[in-house]
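Let's look at chain A:
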Amino acid sequence: MSSLIEAKSLNTHYGESHILFDVNFKINPGESVGLLGRNGMGKSTLIRTLMGHVRPSSGQIKIRGDDHTRSAPHQVSRLGVAYVPEGRGIFPNLNVRENLLVAARPGVNERNDWSYDRVLETFPRLTERLGHGGQQLSGGEQQMLAIGRALMTNPDVLILDEATEGLAPLIIAEIWRIIGTIRETGVATLIVDRNYRKVLANTDRCVVLEKGVVVHEKQSAALIQQPELLTQYLGV
Partner candidate 1 sequence: MSQTLLSAKNITRRFGGLIAINNASLNLNQGAVHAVIGTNGAGKSTLVSVLSGEIPPNEGQIKMLDKDITDWSQPDRAQAGLGRSYQRTTIFPSLSVHENCRISAQSKHQKFWNWGTPHTKCDFTNEAASHALELAGLSQFAHRKAGLLSHGGKRQLEIAMCLATRPKVLLLDEPLAGMGAEETDRMLGLLNDLKKEHAVLLVEHDMDAVFRISDEITVMVNGCVIAHGEPEEIRNNPDVQTAYLGDEA
Partner candidate 2 sequence: TVKVGFMLPYSGAYGTIGQTIENAFKLYVEEQGGKLAGQDIQYFRVDDESNPSKGPDNANRLIKRDQVDVLVGSVHSGVAMALAKAAKDAGVTLIIPNAGADAITGPLCSKGVFRTSFSNWQPGYAMGPVAIDKGYKTAVTITWNYAAGQESTDGFKEAFEEKGGKVIRHLTVPFPTVEFQPLLTEIASIKPDVVYAFFAGSGAVKFVQDYAGANLAANIPLLGSGFLTDGTLEAQGASADGLLTTLHYADNLNTPRDNAFRASFSKRYPSNPIDVYAMQGYDAAQLLDAGLKAVGGDIKKRDQMHEAMSNAVVDSPRGQFKLSAAGNPIQDIYLRQVKNGKNEIVKVAVEKLADPARGCKL
């Protein structure tokens, strides 16, 4: 079976500074991948490169087997890749309802699991805020909105960059549960989160980045058994 997303020897620069070094990376359909690493190691940069926001200086990105190294983010998104960025990216001048509806569309193969109502059911807190501007939401509410909005595109891969930042423990638990549900429906996930234990527990495979280099790639279950690695690369 071919990978959903596959990146081969990616190199990415921001201007003069070299951030990613020959990164190889892939996500298979339905698979859940965790991305671990300290602050500033290039996790978000890798994601942004995959999404097409940053153009790699060399390397190749394949999505569903086709070359998409130079595709624009909207083309990537239309292939079923949804992205919850760090910092949330809520549209401040749209209200909650609009923030959700603006993203609504059926996924690849007309997949239509996530309706507006279902998203609201998942995040009941948002129901009370439908008319509020994105700017006025509390931090946690914004985070829920960002995830809900990504789901509105009915993706096959959900990329969550620090998606639980600023959420209450109950909600975080809920989000992990939802991620579980999403996984069960066959949606692949790529997860960056500071809570590495949760990441390890909720993913099939984990990739560890250190200064833009992939230093480890292991089944999550195996990695959990190696606390010394975690100490070395995550400082815990």
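By definition in this document, a contact is a pair of C-beta atoms (placed from the backbone, for glycine too) under 8 Å apart; a residue touches a chain by one contact, two chains touch by 3 or more; residues count from 1.
Regarding selection, all candidates are chains of the complex that A comes from, given by their letters.
Because the structure is predicted, anything quoted here is derived from the model rather than measured.
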_Single touching candidate for chain A, where 1 or 2 all sit in one complex_ = 1
*Show which residues of chain A lie in contact with candidate 1 when the two form their complex.*
14, 38-41, 44, 86-87, 125, 129, 136-141, 143-144, 162, 165-173, 194, 196, 234-236
